[in-house]
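A single protein chain has been removed from this complex, and every other one stays in its place.
Up next is chain A:
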Amino acid sequence: MTTMATRIQMPYTLTPGEATGVFLAELGRRRLIGSRHGDRILVPAQDFDGSTGEPAEGFVELAPAGRLEAFTVTAQGVLGLVLVDGADVPFLHRIVGFAEADLTIGARVAAVWADEPTGSVLDLAGFGPAGDGPGFKPRIAPDGLAQPFEQVEYTMTLDYQHSYGHYYGTLFDAVRTDRRLRGVKCSQCRRTLLPPRARCDVCFAPTAEWVDVEAVGVVQACSVVHIEFIGQRLKPPYVYAELVLDGTSTRLIHMVGGIDPAEARTAVAPGSRVRAVWSDRRTGSLADIDYFELIPGEPS
């Protein structure tokens, strides 16, 4: 086995704060809201001016038009810096509706609004070509401001291809094909380490020889898990345990199963002897062990 594909997917409820919250809420009403910091106006509205640290003294509505200061064309489209009329700092957004030959520094642009607001900065679809139509100077927004968004739902998804390397690769090959656990012995302290690795964590000495480890051991510590959380493999309640397999010096985190959940708290304890229950899956990971079970007739 050489690599493992994993995905980290994290749900967030992000808090935009007042200025960004107002800015996003007002985009749904097709209005561009900036913040006033002394004699500077920032759009999108900010709680603090990143250049001066000045807090926002209030919000203003800006005419949704400006001039293009810079742009970049990529395979995903055009992004540009638009200096909105009356603002002191450009606004980075999508540039839409231009033929590439017409993209020039200084081009007049105006807001292109999304057909249906969804509550993100993309309620403003971008800035497109515009004439020199009449606008207005930054002004107090008529009819008051929308309530700021308090929370924004967001999901971050990251896909990884992790390398196993020689040591984990050798272990997981043996797990998958032979249902065999393989560790390594440190050349200095002679302890057996599982999972195997190039160097002993304690001595920083190279490891020397491979040893087979039986999937039998003793519970060092355990805890009954009752709550549900993302990434769980078993349905709670179950016993989460730190195991020391016979002959090894490392601890293996796994689960103890095959017991009545009601008795879990008393049935498993430090010192309990356990053995692996292999699953029918052959994925080449320690999840090929469904769980560890108590060994009948041995200390529990």
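Going forward, a contact is a pair of C-beta atoms (placed from the backbone, for glycine too) under 8 Å apart; a residue touches a chain by one contact, two chains touch by 3 or more; residues count from 1.
Quick note on the criterion: contacts and distances are computed from a predicted model.
Trainee: So one subunit is absent here. Using its UniProt record, which name fits best from "Fe-S cluster assembly protein SufB", "glycine dehydrogenase (aminomethyl-transferring)", "Peptide ABC transporter ATPase" or "Thiolase C-terminal domain-containing protein"?
Mentor: "Thiolase C-terminal domain-containing protein"
Trainee: Out of A:F71, A:F172 or A:Y238, which is the one that touches the chain we can't see?
Mentor: A:F71
Trainee: Who touches the missing chain here, A:C200, A:V239, A:L252 or A:I289?
Mentor: The single option touching the absent chain is A:C200.
Trainee: In the complete complex, which positions of chain A touch the hidden chain?
Mentor: So the residues of chain A touching the missing chain come out as 2-3, 6, 8, 14, 16, 20, 23-24, 42, 44, 46, 50-51, 69-77, 79-81, 89-94, 105, 120-122, 126, 152, 154, 156, 158-169, 197-202, 204.
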